[in-house]
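What follows is a structure written as structure tokens; I'll ask about it next.
A selection of the complex's chains, in situ.
A and B label the chains in the order they appear, each numbered from 1.
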Amino acid sequence: MSGLLTLFCRHTSASLLIQENAAPAVRRDMEKFFDGLAPEGAGLYEHDDEGLDDMPAHLKTALTQVQISVPVMDGKLMLGTWQGIYLFEHREHPSQREIVLHLVGI
Amino acid sequence: MSGLLTLFCRHTSASLLIQENAAPAVRRDMEKFFDGLAPEGAGLYEHDDEGLDDMPAHLKTALTQVQISVPVMDGKLMLGTWQGIYLFEHREHPSQREIVLHLVGI
């Protein structure tokens, strides 16, 4: 089976990320970086309907991706050795998330 | 009809964004955030052929996407409840923009 697998995240406060799958420190640095780039804070944003983490979550989603397509060859995702696919949750109290998968191929 | 719809923005100073489709404040905060991240200013960038908003527009495009693929099921885009697809214009005096659509499916 060869083709293309598309992952689509149906949310505006969580996103998809292909990143280092070995050192957990990368994920901690990643979260810290995005927290600094799109910080929480009273009065920082006009939109805060769902709390202080509401608008930062939208911004982090915009800065990353909600869709990633990965080629498939002989039934295997063609990820690099160090690549893992992550759901990047941006809310402090997340609910369940939905990812749609689409596969084209033969 | 089910498949995958790809949107491709043929520009380097406008991009595509899937974001919150309800509260207009999200879009205002979004623009303000990107204006702060890639600010305009005399002497800030080497490239200013088309004015002070030239290079910031390229940077905002690089930070978001020019291509998004969305799965289609039974003739409907599989967007989440709160997701809308936006053209994110980064120039102050934009001209007409072109988006190429590609659909694969049956």
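By our rule, a contact is a pair of C-beta atoms (placed from the backbone, for glycine too) under 8 Å apart; a residue touches a chain by one contact, two chains touch by 3 or more.
If you're wondering where the values come from, they're calculated on a predicted model, not measured in any experiment.
Shown here are 2 copies of a single protein sequence; counted across the entire complex in this file, the number of copies is 3.
As a working rule, only the chains that are shown with their structure count from here on.
Note: Cα superposition of subunit A onto subunit B, rotation of 120 degrees, nearest 5. Centre-to-centre spacing of subunit A and subunit B amounts to 17 Å, using the average Cα coordinate of each chain.
The part of subunit A that touches subunit B in the complex is made up of residues 6, 8, 10-12, 37-38, 45-47, 49, 55, 58-59, 61-63, 65-67, 69, 98, 100-102, 104.
Of all residues in subunit B, only 3-4, 17-20, 23, 25-26, 28-30, 33, 37, 63-65, 68-71, 78-83, 104 touch subunit A in the complex they form.
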